[in-house]
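Note that one protein chain of the assembly has been removed; the remaining protein chains are unaltered in position.
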């Protein structure tokens, strides 16, 4: 939440021009999640559908997207030459809602050295290992197990029967910057992390907080040690990520996706239901449901194998010596 | 340990059929480690030798392995269509043995914020950094150094002169699941981790607990930061693993193996003594002693270099332009 103010007041401070009405703005949310009191950024043509159907009271966009933004039901448009620069400044003003007291269920078992901050909730029969940290406003459901030294970040929502491994960090800051002249501005990450029921997160794994919106690990997903999940990524139900996998920002994995160890997926890539990414794959484009890819750049596994066999044949010494 | 009961009682609850005698079962151990009061799973033909020589009182196997299991000295066989599903249920009932009090040597130096759980032992002159966690029933030998925030998991055994880096996790849960219908059951990991004398483990590295049996880091091995060692892996004496290396489950490294940064080894692969795995290698098959491999899939380094040179030559623009 930010201090409630007119859209024109924001533009007055941060630059740009307002078209349409001049609504009171109280929050900054994604096009999907925004309501009439929210400002929503629309910064890439990839999101044109969402811009047309958003319920946001105001849309922030660059000049190139004004025509698209005009199709939204919401009347107000804030045109800014560098919307992410304006956002970086604006998001630094976002404050979390006031927190109530801690609510730790009487059947929860909290080990020594654990820090539970104000506004956090811990469910029934949940066990929290020594020296873990449960930050302000986070929620942990029933029957969870939080490992020693793990960190559940501010406002993170964790379902039931979830296991967070020792040293894992759920809700670290996302890694997002915007160039402003010769400086690199840090974009404050004010979004959420939702970890649904029956998820396992391995030791020292990291799940980043969304910029706006939500980083989501869906029900039954299994994440091994030292995995990195970038801001705004979505891991589908029952997907399995082996150790040291990295998902960049806004990656979307479907249901039942299997990702081999040390594989990586580039930002905004979509992986269809049931797809398999081989160990060490470097996936830079979308993968269709059920497909198996390997190598870097990742390609269908059969093709990858054939290319390797072809190269080996061509490069073999003439008389078959090795 | 589980509650002592007849093998037939287990089969009655979890399904399957018992052949031979009907022994009392009190533990679940590997074919190698099991004794007359233990049940041992035999689930892959790869372990046929171990099945023939096991001292287990009972063997759990799928129908396809019954003939092999029958060669074991132990008389009782529990045939189950999905032995890992039965195991997942059974292992959830395993309870660690009762722990005595803590035993911290009077010359040990324990920093502020350290949590030492019941039954843990800390040896002479060992130093434990701030906010580290030493879990129930673990043992740390003499002259060790445990870094700030490190976690020594329940029952882990650490030798002498071992250094565990800050934030490292020794004894996290292994990553093992079994499909049961459309659900994915978590296999509880009840095995051990043994870290022998003179081992170094780097910052934020993770060593997973064995399913059954032991994950072992042998004497003098050196493991750099952010390395992942999967359940039941064995790292041979004096082996060196650079940063961000990943060993999947049940990998066996021989003595004096050198593994370059970010290399990965697939599950059950065996690497011979003195072998070298180049940085970023992806090793999916066994490597002979003394061999040097590179690339993914890993192949002899000379061949890998030749293939790269061949490809570069073929792909070069005709007039030598770049």
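We call the chains A and B, going by the order they appear; numbering starts again at 1 in every chain.
Heads up, the rule we're going with is that contacts are C-beta pairs under 8 Å (C-beta built on N, C-alpha and C of every residue); 3 or more make two chains touch, one makes a residue touch a chain.
Only a predicted model underlies this, so the values are computations on that prediction, with no experimental measurement involved.
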item: Hidden-chain contact residue, picked from the options A:62, A:83, A:167 or A:191; value: A:167
item: Residue of B:155, B:171, B:188 or B:202 in touch with the missing chain, whole complex considered; value: B:202
item: Contact partner of the left-out chain, one of A:208, A:223, A:278 or A:293; value: A:208
item: Per the touch definition above, residue among B:157, B:196 or B:224 touching the missing chain; value: B:224
item: Where the missing chain touches chain A, by residue; value: 113, 115, 117, 131, 133, 135, 149, 151, 153, 167, 169, 172-173, 175, 177, 183-184, 186, 204, 206, 208, 226, 228, 230, 244, 246, 248, 262, 264, 266, 282, 284, 296-297, 299-300, 302-303, 306-307, 309-311, 314
item: Where the missing chain touches chain B, by residue; value: 111-113, 129-131, 147-149, 163, 165-167, 200, 202-204, 220, 222, 224-226, 238, 240, 242-244, 261-262, 279-280, 295, 308, 311-312, 314-315, 317, 322
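Definition applied: only the chains that are shown with their structure count from here on.
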item: Between chain A and chain B, centroid-to-centroid distance (C-alpha), Å; value: 31
